[in-house]
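Note that this complex is displayed minus one protein chain, with the remaining chains in position.
Right after this comes chain A.
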Amino acid sequence: MTDKHDLTPLWEVFIRPRNGLHHRHVGSLHAADSALALQSARDVYTRRGEGNSIWVVRSSDIAASDPSFAEPNFEPADDKIYRHPTFYDIPDEVGHM
């Protein structure tokens, strides 16, 4: 018999809470295909009015960075504080940015 998880692979779920905001990753679930994954995502992740749009992506379709390569990837940015836009004085008239 086929393994249950071959029939229902893992999907990553993204929800957009409101128009104008972006979709955010909220979790994952098992489903046979994209139509059922969307329905399950609706049942599992939008029970309390969390959103108005859902994306699902097969987990296996996501290319992820290698955790063991985290230091070479990310540490070189640590000492380049001039890349943060914190050296500007924002005039009061501009308001909230």
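Keep this in mind: contacts are C-beta pairs under 8 Å (C-beta built on N, C-alpha and C of every residue); 3 or more make two chains touch, one makes a residue touch a chain; residues count from 1.
The working rule: contacts and distances are computed from a predicted model.
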Name under which UniProt lists the unshown chain, selected from "Peptidase C69", "Cysteine desulfurase", "Ion-translocating oxidoreductase complex subunit E" or "Ring-1,2-phenylacetyl-CoA epoxidase subunit PaaC": "Ring-1,2-phenylacetyl-CoA epoxidase subunit PaaC"
- line: Among A:32, A:77 or A:90, contact with the omitted chain is made only by A:32
- request: Could you please point out the chain A residues that touch the chain left off the display?
  value: 2, 4, 8, 29-33, 35-36, 39-40, 42-44, 47
